[in-house]
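One protein chain is absent from this view; the other protein chains keep their places.
Take a look at chain A:
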């Protein structure tokens, strides 16, 4: 079950010709796939394309109706390999993942796919997660396109252009027998906009027809000598020229503004809105994108059409290349194209725009201003006042904010079952000293941040234990590595656990099993506990680990038992058993659990059923304000409260009503012997008659003693 239900969005997927689609970029892409007559779709979830996968997962009836096969791939490599269906058959296929993290994983398959070439359109939709808010390395998909000779689309970030790019992408792929990558930046994935829909198209040629009429062509198989005598030659002599012809004839790249001008701007399609905003602020464009500076918008950033580049540049004194990210692949390519034709137009670019980072409107505004200042200053003629916050930012009051505004890193959700695992790890470290800890990708990576500050490296999804593999030497301490269930099934079973078993690695492997691929939005995976009618779930991680040869394996089915977590971890660190010591720490992701249980609870209460809700609290009388509990938790619902008691200096811990009663607070304070301030309150909704009678009886006896003592107590009121 994914984090969000897309039942309503699925309705948008059935919009017909002429109807107006309003919504998020990623949903528009999904709709575009169906309008393009796609036969199969696969992918691996991850921001910012998780919603595409989730919508399709919820859209089974629509897909069945169109005869589209959809699957949640085990990894990006599996998704890329899926495109092999388009090598021999005229089947349109699309896959999607988060780039560049996913493209790295998929590269093996992509290399071979690009070598074989495709008959049916093969589209790879990349959620480009570059810049602010990104959780992955600051690399570019562009390099993958260049090295494998796949074409890269980077459409203008509005729904109409993106949808058109999907449709164009399939045709380009078929016209040039080459897989096509479509990159959509994170903000474009989440942009709300609109486009006029078309009818969905059933694929002309079905998966079933293909399967029942197999085709085999030796020339499409990657093996010497084909790869060099056929594929390499095809790439250079047929596919590339065919792609150039298609891009040129179909005018996939766009020109805006006056045809002639002393200067111009060449830009990636994805940069269009920011460039226009910069021009608007400089007084060089109106609200609707009419610009007085000629623009050459590369909706296809690879390959580059040398003749188009020359045509745009040759009459101009200078052009500015707007290319986000590094290295400056496009700037180099533009320069090469101009040099080959001996065109002397100056190419400005990274000499006045930042080498890396987001190209925001204000960054571009400064870059374009500096470019025009040098090459065509009279364009800046009337020079409207430019928006700037410099004066405010320079004021002492705003500068002083740097001291008080706290960093707010992402952390574990309220009630997260991973919190007690790291609390236990901290307790073990207090006892046995600091250890080398290899982290992995997933929610559990939040352990590297305060308050836990655990983990020294993260190498890739499912690679946590593998990244500790060098530390397999006799020593006084063992390395600990962490991996989530998502990473485990993505890659970790073999690359991390198999590797450790085979090499008799002596370290401890902590597998954090929260029943979902939680960080990407709570999608089901092999070991998910829910019954999923479309997929095979409930496949045990413990059995898989044992099956691959691990001897010392412990499964903990309630991570909130901090003492048990701590003792198991200690046992793993001290066991004599050879080979990796594997702990599978398993409790359901609280976000998903609450989503499922909260409505049921409310309904139960509404129906008058006896329901018990648990939440935690802190007795402010006994809390001394040391906050050791917070340093072992970081739970959003565990916060601070200032008292108005003149005898107190420090705020006390306090739990708000968002507490879900996971139990971590109590278990931690008990395991770490913190303090007796925590209490759990069991609130019985719709108590039964028995509940009421027992409560009354207890209340009477307890009340008697309480009154008795209160009467005898001599104290100021």
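The rule we apply is simple: contacts are C-beta pairs under 8 Å (C-beta built on N, C-alpha and C of every residue); 3 or more make two chains touch, one makes a residue touch a chain; residues count from 1.
Note that contacts and distances are computed from a predicted model.
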item: Protein name as given in UniProt for the chain not displayed, "XdhC family protein", "Indolepyruvate oxidoreductase subunit B", "Spore germination protein" or "Vanillate demethylase subunit B"; value: "Indolepyruvate oxidoreductase subunit B"
item: Candidates A:14, A:90, A:107 or A:134 - the one touching the absent chain; value: A:134
item: Residue among A:377, A:549, A:599 or A:676 touching the omitted chain; value: A:676
item: Contact partner of the left-out chain, one of A:262, A:327, A:456 or A:687; value: A:687
